[in-house]
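Just one protein chain is left out here, and the rest sit where they should.
All chains are identified by letter, namely A and B, in their written order; residue positions are counted from 1 within each chain.
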Amino acid sequence: MLYWLDLFGVSVFAISGVLAAGKKQMDPFGAIILGIVTALGGGTLRDLLLGSTPVFWVINPTYIILSIVTSFITLLISNKIKFPYKVLVVADAFGLTLFAVLGVQKSIMLGHGAWISIIMGMLSGVAGGITRDVLSNEIPLIFRKELYATIALLSGILFYVTESLNISTNLGMILSVLLGFGLRLFALKKKLSLPRFDYRKE
Amino acid sequence: MLYWLDLFGVSVFAISGVLAAGKKQMDPFGAIILGIVTALGGGTLRDLLLGSTPVFWVINPTYIILSIVTSFITLLISNKIKFPYKVLVVADAFGLTLFAVLGVQKSIMLGHGAWISIIMGMLSGVAGGITRDVLSNEIPLIFRKELYATIALLSGILFYVTESLNISTNLGMILSVLLGFGLRLFALKKKLSLPRFDYRKE
Partner (left out) sequence: MLYWLDLFGVSVFAISGVLAAGKKQMDPFGAIILGIVTALGGGTLRDLLLGSTPVFWVINPTYIILSIVTSFITLLISNKIKFPYKVLVVADAFGLTLFAVLGVQKSIMLGHGAWISIIMGMLSGVAGGITRDVLSNEIPLIFRKELYATIALLSGILFYVTESLNISTNLGMILSVLLGFGLRLFALKKKLSLPRFDYRKE
């Protein structure tokens, strides 16, 4: 079940990478690479920092094959059908919180404490999107978007707490993902965001 | 022989990095760093992802010394002599396919299968150029250039096939590099490229 959710998260992020490439009129091959990087970037950074190498998708190539296939299909159909933008945003919110929670879990399993586990969770959730934005030459959306990273952080913290309280891992995971997912949708609907931090030396 | 070709590829990419820095009027020191990053970036990413650390140029410093020396010489002479641009493009095409094939070989040696080996080969060929472009604040050329990554992919696939068929490694390598090299020159001459992928949400 968890494994399938994980693969679902990968697919969603791959789609968002391909669509970002389309906005910059990249060539189709570049679009597929951007799809892959967005889908796998977060987990890759987490594994490199934790020293858990080879990284997860080298150990289990299903992840990268799925990224390629999803990117390819997105490329083929995105201009034919009117892509349901709302569905994508909802799915992206789901992937964000799911990856954050899975990142916390992997870090706990490797024996790390609260700070590192929660930070790794957040990184797993947001790093793919950051890389996507850097490669398409934009200031990463995470630095401007409604509570994006904040929500990855909150989901990770909640999951860490449920694990510490010995609540069943499955239940803790469901609760944490649902919390982040709900908050993100609420933030999007209400256009909630933190106030800008503006510093200009005169 | 292979080792010398490898070093030749490193030099060529170092030159391309330094010239990119010159187009942005960087300082000479920055230009040398960009030369190094372009020359060693692809192999470095490959080694990090495969968990083959310390990375290759830490184990054998010849690579980074050569990158520094080549970058330095390029800096000294590039404004004195009229740099033969065509020679550079041809050499770059050679480096691209050579690095792709060497990346596949290293992955096979480390015991990885078809998908991972071919993807690592492609990454080895293109990642140095991507990093060069990100650091000089441009959308990476790979996302726009004539069949660039496609050719790294095709060379890698051909080499993987010849290895699987137990054809001599040297012969397989020569064939794969020549195929990619020829295709790349043909694509440049005919200005072949994939059609742009254009996606704009209205």
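Things to note:
The criterion applied here is as follows: a contact is a pair of C-beta atoms (placed from the backbone, for glycine too) under 8 Å apart; a residue touches a chain by one contact, two chains touch by 3 or more.
As the structure is a computational prediction, the values presented were derived from the model and not from experiment.
Only one of B:21, B:39 or B:173 touches the chain withheld from this view, namely B:21.
Although one chain is not drawn, the whole complex shows that of A:53, A:97, A:162 or A:176 it is A:53 that touches it.
Interface residues of subunit B with the unshown chain, by the touch rule above, are 19, 21-31, 33-34, 44, 48, 53-55, 58, 61, 64-65, 75, 78-79, 83, 85, 134-137. Summarising the interface, subunit A meets the missing chain with residues 48-51, 53, 112-113, 115-116, 119, 130, 134, 137-140, 142-145, 147, 149-150, 193-201.
Note that in this section only the chains that are shown with their structure count from here on.
One inter-chain figure worth recording: subunit A and subunit B are separated by 29 Å, centre to centre, where each centre is the mean of the chain's CA atoms.
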